[in-house]
Structure formats: C-alpha cells, structure tokens
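The block underneath contains the structure these notes are about, expressed in structure tokens.
With one protein chain withheld, the remaining protein chains of the complex are depicted in position.
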Amino acid sequence: MWPAVLLVTLPLAAALLMLLWPRRARVLHFAVAVGLLPLAVSFLLQVTVSGEQQWFLGNWGPLLAIRWQADGLTTLLLLVSVTLHLLVSAYVGSIQRRNPLPAAFWPLSNLLLASLQALWLSRDLFNLYVCLELLGMVAVALVTLSGDKALRPALDYLLYSLFASLCYLLGVALIYAGYGVLDIPMLAGQLEANWLNAVALTLMTLGLMLKAACWPLHLWLPAAHASAPAPVSALLSALVVKGPLFILYLLWTTLAPAAFLPAAAYLLASAALGAMLFGGIAAIRTPYSKSLVAYSTVAQLGYATLALAFILRFNLPEFVAAMWLFVLSHALAKAACFLAIGELQHTLGARQVEQLKGASQTMPLAMFAFAVAGGSLIGLPPSGGFLAKWALLLGLWQSQQFFWLLALVVATLLSAAYVFRVVVLAFDRAAPTAPDFSPQRLPQYLALLPALLVWVMAVFSLPLLTLLKQEL
Amino acid sequence: MTLVLLLLLFSMLLGLWRVIKGPTLLDRLLTIQLFGSSGVAILLVLSKLLALPALLDVALLIAILAAAAPAALVQRLGKSRADTRSLGKTP
Amino acid sequence: MSILQLCSWLLLALGVVFFLAGSLGLLRFADSFSRLHAVTKADTLGLGLVVIGLSLQSHWREACLMLLIWLVVMGSGAVSCQLLARFSHEQQANPVEPADPGQED
Amino acid sequence: MLSFYLYLATAALLLGVGSLGLWRGPELLRRILALNVIGAGIFMLMVSLAYRPVLYGEPADSVLHALVLTGLVVAVSATAFALALLGRLLARPQ
Partner (left out) sequence: MGLLLFDVVLCALLLTLAGAAMLSRQLVHAVTLFIAFGVMMALAWARLQAPDLALAEAAIGAGLTGALCFTALARYAGDAGYPKPKLWLPLVFVAAVSALLLYSVFQIPAQPTTELSERVAEHLAVSGVSHPVTAVLLNFRAWDTLLELLVLLLALLGARQVPSQLPLHAGWSLSVSWSRLLSPMLLLLSAYLLWRGAAAPGGAFQAGALLASGLVILRLNQQLAWLSWQNFAVRTLVLAGLIAFVMAGLASLLLPGQLVWLSWPVALAGGIILLVETFATLAIALTLALLVVGEPEQEPADA
C-alpha cells in the first residue's frame, strides 16, 4: 500500500506546503520529484515480480469502497508520469533566470502529478470522474500561466473540458441506474447489450474523446497547447491527454458488452484515420512552430486510437502493446519536442516555422533533440515509436487488414513530412536567424534527455512487450 | 395539506409570467423575492407533509440568504459603475 | 376535528389567499414600485399565517424554528425590498452615460 | 411511479435546454450558465434515481446523494474558475 499512497500523497502534500511557504517551493519540489523516481521504479519492479495488487480504500470491501489497482500498465504509467514531471521541472528550473514561470507553476505541477497518479490507480467510475475534472482544472490553470494571451484558449479549454466531463458523468449515472455499481472490475461482463447501456457508453466515449482530443473533437487542443508556456505544453501533450485515453481503454476492454465492440471499433478507427490524415496535414500547413507540434499530437493520438479500435476487433496482444507503446513513446518524444521548440523560440525569438532557418548551426543541441524526437514520431528504427508501429503493423498483417496498412504508411509519410519541414529548414545554412542571446546549454541537454530515452526504450523492448502483452 | 402546497406553487406560477415578461429588471428581481418567500412556505409545508424536519433548516437558510443576491447586485451593478448603462431599462 | 385543527386549517387557507393576492398584485399592478409593495407585504403576511397555522399542528421546538424563520424573512424581505427599490430608483435617475469601455483597468 | 418518470423526463429536457443554450450562446457568460443547467439536469437524474427506492417504501439511496453533493462542489468550483477567467478576459484592454 505504501508505495501507491506515497506516489499520490507526496506530490499532494508537497503542493500544500509550497502554497504555505512559497519561498521554499523549488527546494521542496526537487526533493520530492527526485524521491518519487526510485519509489516508482521499485513499485514497477515489485508489481512485475509479484503480480498485480489491488486495494479497497478504507478497507470496505468491493462495491462499497473505491478500488485502486496496480497492474503492469498502471505502474508503468506511474513511472512515466514521475519521470516526465522531474524532467520538465528540471527544465523549468534551468531557465529560471532567463524567463521565469510564475511561482504558481511549482504547486500546480505537483497537483497535476497527484491527479494523474490518482487517475492511473483508480478503478471506480465516479472517482474517475472526479480525477478527470481535477486533471482538467489543473491543465487549464497551467495554461493560464503564460498570461493574457492564453486567456481565450484557456477558457475554451475549460468549457470544452467541463462539457466533456458532464457527458461522462451522465453516462456513469445511466450505468448506475441499471446496475447500482460503480466499480469497474465488478461491472466487467455484467453489462447487457441494451439501449440504455449503448447510450451510456456512447456518452462516456464522446466525453472522453473530447477530453483526449480525438479527431474530430480536437478543436480546443491546438490553441490551448500552443498558447501555454513550453514546459506546460510538454506536460499537457505528454501526459494530460493520455488520462482520458486510459479510461477509454478501461471502459471498452473491461466494461463494454461484446455486441457493441464492432460498432465502437469502426467509430474509433474512423476517428483515428481522420486524426492521422488531417492532423498531419494541419501540422504541415501551420505557419507556427508550436502549433505544428500541437497538431502533431492530434495526429499521433490517432495511432493510439487506431490500436484501441483493433484491440476491440481482434483482441490480439500485439495491439495492446502497440497502443501503450505509442502512448509511452509519444509522451517522451513530445515532451522533448515541446522543450526543444520552446528553447528555440526563446533564443531565436521566433514563433514561426520559417524563422527556424539555420537553427542547426546556431542551436545544434536543441535541433538535434527535435530531430531525434521527431525520428520516434515518424517511427524510425530503433526508437520507441518504431517499436509501437512495428507491433501495430504486425497485428494488422496477422489480421490481414491491408487497407489499414496502407493508411498507416500514408500517415507515416505525413509525419515524416512535418518533421522534415523543420529539419530541412534548420539545415539551410544560407542566412540563419540570429539568436537574441547566446544559447544556454543546460536546457538544451534537458530537452535532449527525453528524446534519448525514447531510443533507449528499444533496449528494453523485450520486457516492455511482455509486460504490456500480459494486459489482455 | 397538498392543496396548500399546490396553491402556493400556483402563486409562483403566476409570478413566472412577470419574470419572463418583465418589463423592467426590478420586476424580475421582485419575482425572485416572491420565489424566495413562497419557497420558504412550500418548504415548511413539505417538511410537515414528508415528515422531514431537516427541510426547516433549508427554509431558514433560504430566508437568511434572501437578501444576499440583492446586496451583491447593489454592490456590483450599483450607481457608481458606468458600465451598467443599459441594464434593465427597456421600458 | 378539534378546534385547534380547524383554526390551523383556516389560518393556512388565509395565508395561501394572501400569497395568491400578492402574486395577482405582481401581475396586475400598473408600475414596478407598486408591484414591489404587493409582493413584499402580502407574502410576508401570508408566510406568517402559514407559520402560525403549521405551528398549531407541530411540536413546540419546530414551532419556534418556524417563528424564527418568519422573523428572518420579515427582516431580509424588508432589507432586500429597500435595496431593490433604491437600486432601481438610481438606475432611473441616472440617464445613460457615454460608453467607456476602458473603465475596468 | 409516475412522478419518478416525470422527474426523469424533466432531467432529460433540462439537458436539452442546457445544450441549446451552450450551442447558441452567444455570450460566454450564458454558455457558462448553460453548462450549469446541464449539470442540474444530470444531478436531477441522479437524485430521481436516489428517490427510486422510496417508491418501494425504502429510504432514499444515500450513496447517490453523496455523489451529487460531490458533483455540486465540483460544479461550483468549475463555474467560479470559469467566471474568473471570463472576468479577466473582459477586463483586458481591447
């Protein structure tokens, strides 16, 4: 129990103390963030060795209590959140002199971590609603850190997110109407394929897709992620949109009656196709570099959604592995992308893609970080992105889905196009944009770190695959 | 007892016309006032009818806070604000 | 039916009549300020009658609570009536001022 | 039984009315109010469900009451935050 409790309460308690004594915030923050890392690693090892664990909070037994469950996937997500939280805040610390974020960043980022951890652990429909709401509010509060220019995107984000959680809540209420149970594992296999459950699951799915910015419900995402400060965008893109995706996975793999699965698979697959194609095209066309990365998030989420759709249709372990490998590798790669682009933007004073001209000369490290992370987004071997795509291709080949193989190839070409759009410009050494001040090295290294981690994932591919394939 | 309840609600229903039709802001605010006092009466009767003594607390709460909305209105939209020009003055 | 109960019902009925009269006044009176009178006076009286009517049927503790509620309603009704009247009077006295959108900053 | 379905129907219609306001707007403040109306519809659905055992002479479902109470707090907090954002948005020099 202790590791799970500490992973949630330590950041929470740290945030409370920071609010009381703002002066000590940074010291406290790094003490906690560093301390959480070994905790999360040991928790992951413990769960992989001795199998999944679960608790009924308050010791009230099933039905009455809220259930926490720590399986391989959950502990992996816990570890990734802790890692990214540490990396991003180290980046924020390293640029503190140059362009400091408001002091509220420290408690808010700890609260973000706490609410994410609560979400990964929870297996209760209503508790997940509260976690979702919490996550949405922290995310919006973090977006407002970049000042007045982010007000309108932040408000839109908040309104969309509230509407989405209300949809989800309505679905929960309808399920409770039929069964009087909120516990997901207890509801597994219980739901009949009737009209009421169909409506409930549709509403929940719509709400979650809106929150996870699945195409075509992604309209709020580019503005919100592009207007937030770069480290915040990194956290939002890497972690926050994955929360609702996780709930979606839980709902459809454990809760939904088998009769609904084909329809849901078609819905999700077409959303994924739209996301991969239109997200990619939007990323190629946008003039702003941060919007490019934000649209790429929309496109990349498409891969994960596609994998989810095929989990529902074919039930192959390859697809489960593919989905979560996409999520993990995207989390790391996208954090690196946003940090690198943020660094480039600040140093070159450049919001537009065009102004990144010659960046490989002026800021080679940051550009390298972007290129390495981009390689994983495209799926170049041997990155994490490649692993994910390979698993997906393998699954598609086995189930003989040749149309989707083609779609995947086209989507890959699109992502290659938007990554190379930046890289090619950066290697154009004719008339590089002059930096406003001499580039700092430490933040660039910190941006490179998650990008390298994605490639390190390939080394651990075997244990990762076995861990994720057990999920089914 | 139910009849009393119905008639009280009916008196609110009469007020509804004012709150929608207006014509001034004062009329609408008055109807909130009416809803407050009839609401208190309804709660008293309901508490008797459903045997829920806690509803008396609800009534007390509404009664105490009845002046809260007007106070907020006066503070926020009162005279010294230039930007309340067009509020509620459609004759 | 005891006399007490009869009294109680009579009072309740009378209270409801006052409520209805107040609402009718709200509907029929010509201008807003007379409507103000109709609502606040009649309703407070109506509530008082309902309270007394119900008190006759209930435990003394509940009766005390109801009496307290009535007192509070009288107070806050009077206060909010004043506030609303003055607010709306001022609004009518001050004609439209020129727009000044930058006022807030 | 009839009143149970009556309140359920009201809840569904409140959801409709709220969605209409959310779509149509046009002011942001009205959209925020509309979200609250939708919330009220969902809470009404849940409270009617909690009332269901009363029809069979049992006490109302206290778990649902607790959930709605939690939901109310969340709704109020979110509304207050949205209104704060709105206030800043409108106060900003154009």
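Going in written order, the chains are labelled A, B, C and D, and every chain counts its residues from 1.
The working rule: a contact is a pair of C-beta atoms (placed from the backbone, for glycine too) under 8 Å apart; a residue touches a chain by one contact, two chains touch by 3 or more.
All figures in this text were calculated on a predicted structure; none of them were measured in a lab.
A.B. asks: Would you list the chains present here that the left-out chain is in contact with?
C.D. replies: A, B, C, D
A.B. asks: From the list A:Ser42, A:Asn194 or A:Gln398, pick the residue that touches the absent chain.
C.D. replies: Missing-chain contact among the listed residues: A:Asn194.
A.B. asks: Residue-wise, where is chain D in contact with the chain that is not depicted?
C.D. replies: Residues touching the hidden chain, for chain D, are 1-21, 23-27, 29-30, 32-34, 36-37, 40, 43-45, 47-56, 58-63, 65-70, 72-74, 76-81, 83-88, 90-91.
A.B. asks: For review purposes, identify every residue of chain C that touches the missing chain, sorted by number.
C.D. replies: The list for chain C reads 72, 75-76, 79, 82-83, 86, 99-101, 103-104.
A.B. asks: In the complete complex, which positions of chain B touch the hidden chain?
C.D. replies: Missing-chain contacts on chain B: residues 2-3, 5-6, 9-10, 12-13, 16, 19-20, 22, 25, 28-29, 31-32, 35-36, 39, 42-43, 46-47, 50, 52, 54-55, 57-58, 60-62, 64-69, 71-78, 80-81, 83-88, 90.
Note that in this section only the chains that are shown with their structure count from here on.
A.B. asks: If you tally contacting C-beta pairs, which comes out ahead, A-D or B-C? Let me know.
C.D. replies: B-C
A.B. asks: Where in chain A do residues touch two or more other chains at once?
C.D. replies: none
A.B. asks: For chain B, give me the residues that contact two or more of the other chains.
C.D. replies: none
A.B. asks: Over in the complex, which chain B residues touch chain C? Could you list them?
C.D. replies: 4, 7-8, 10-12, 14-15, 17-18, 24-27, 29-31, 33-34, 37-38, 40-41, 44-45, 48, 53, 56, 59-60, 63-67, 69-71, 73-74, 77-79, 81-89
A.B. asks: Spell out the residues on chain A that touch chain D in their complex, using ranges where they run on.
C.D. replies: Of all residues in chain A, those touching chain D are 126, 130, 133, 137, 140-141, 144, 148, 151-152, 154-155, 158-159, 162-163, 166, 169-170, 173-174, 176-177.
A.B. asks: Chain A touches which residues of chain D in the complex?
C.D. replies: It is residues 15, 22, 28, 31-32, 35, 38-39, 42, 45-46, 49, 64, 67, 70-71, 74, 77-78, 81-82, 85-86, 88-89, 92 of chain D that touch chain A.
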